[in-house]
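To keep things clear, I will list the structure first and then write my remarks on it.
What you see is the complex with one protein chain gone and the rest in place.
Moving on, here comes chain A:
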Amino acid sequence: MEVDSENNLQRKQSFYQSTDESFEIQKEMYRGQQYSQIYFARLHLMRTLLYSLLPHWKPHVPVCTVLGLEESKECIIVGTLYKHMKLKPSILDEYSKERSSTPLVKPHNFVHADDQLVLEDESGRVKLRGAMLISSVYVTGIVVALHAKETVGGDFMVEDVLEAGLPHQEELPRNSGEDKYVVFVSGLSVGSSSSDPLQFQLLVDHITGHLGDEKEQSVAAQIVQVVIAGNSVEVPRGLLNGQNLASKDQSRLSEPIKELDILLAQIAASVPVDIMPGPKDPANFSLPQQPLHRCLFPGSAAYNIFRSCTNPHSFELDDVRFLGTSGQNIDDLEKYSEANDKLEFLERTLRWRHLAPTAPNTLGCYPFTDKDPFFIEICPHVYFVGNQDKYETRLIKGSEGQLVRLICIPRFGETGVAVVLNTRNLECHALSFGTQFGT
């Protein structure tokens, strides 16, 4: 990085490649199919994978299907887990004649001690028992291999579980030892009453190098990519009450997006930006969310380094693989299972090799017929999730030496914290912007 005589700093460059093709649904045609197709694709894909792992796990135990189970005989079966949850809200509860004392206010987490796990494949389903299987860890939709024995009652007493584990990972490239930074931010919530426009402006100024002295600017010059992971805008939904909108209200509706576009254009003028849709953005509801339309960003879309991406988003930067979502998959896991922290949910989805196992059960999803795009084929180096409560990060190791940096990106509108990652060594730190003085 040269410094010119007039202190003009050059920003570092890196080679970007998007690998989002499997998340785009423009080519899909809906033919009235139901979700059984995606479950079949998922089961088959993962069963083939698990069968290949079985010889290393328990080579001498026979493999059979659910219908082929014999009593008191040990065997291995592979199938999709289904968790029967007592507290899970069901549309049929509205129609049941006798209303039990289920509370109308939905609890945040639907886990109950009585949740039952069931294993299912094409031939049938079987109830699972056993202390090995802690039902609060698992959710519906995961494909696992179970070593167990059928009991007298027809249940399956589980002795051991095999998950798919982390997929294969390409080695982290050693590119000349240069520090290159990626900035992650999510939950900007431009237009909401709680977000502070000054905070976002400070972030933009820092990234574009308009803040601080030369030392500060040289740090900013090493930022090669900005990723905005969802919930960038908060549309005033109170205006949408079924009445025709007055023209004054119509312009109020689009103001947050315009404000966001102005700020994004400032960033896009100087550094590549990827923007992903989130649960509150003007994009489609079900996963995979499609890119926000270019016409929403007339100012920013003029720059070709401004990229509107899908959610989930996967890309490569100088051969470092990134994969992440705007938070819907982890938030849904939090409702239907328990863990010590959000990073544990992230780790579990990697070990199950599936981004969103609860889709389509409790998470909206497109009914794919021939593939399951949430299946994680190659292990990313960086795995992020947006719109979380606080910044958390961890480095996890896989059985084949894989190293993954897990990142929980906090909501910027509430916390003023963005995350910066160094692609050379996968180290991570927080960047916080405060606009309160004297607190």
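Note that contacts are C-beta pairs under 8 Å (C-beta built on N, C-alpha and C of every residue); 3 or more make two chains touch, one makes a residue touch a chain; residues count from 1.
Convention: contacts and distances are computed from a predicted model.
UniProt records the chain missing from this view under the protein name "DNA polymerase delta subunit 4", selected from "Pyruvate dehydrogenase E1 component subunit beta", "Alkyl transferase", "Enoyl reductase (ER) domain-containing protein" or "DNA polymerase delta subunit 4".
The chain omitted from view is touched by exactly one of A:K12, A:H44, A:K58 or A:H112, namely A:H44.
The omitted chain makes contact with just one of the residues A:Q217, A:S254, A:T369 or A:N422: A:T369. Interface note for the absent chain: among A:E74, A:E122 or A:E427, the touching residue is A:E122. Considering A:G32, A:P55 or A:G242, the position touching the chain not shown turns out to be A:G32 (whole complex). In the full complex, chain A contacts the hidden chain through residues 31-34, 36-37, 40-41, 44-45, 48, 122-123, 367, 369-370.
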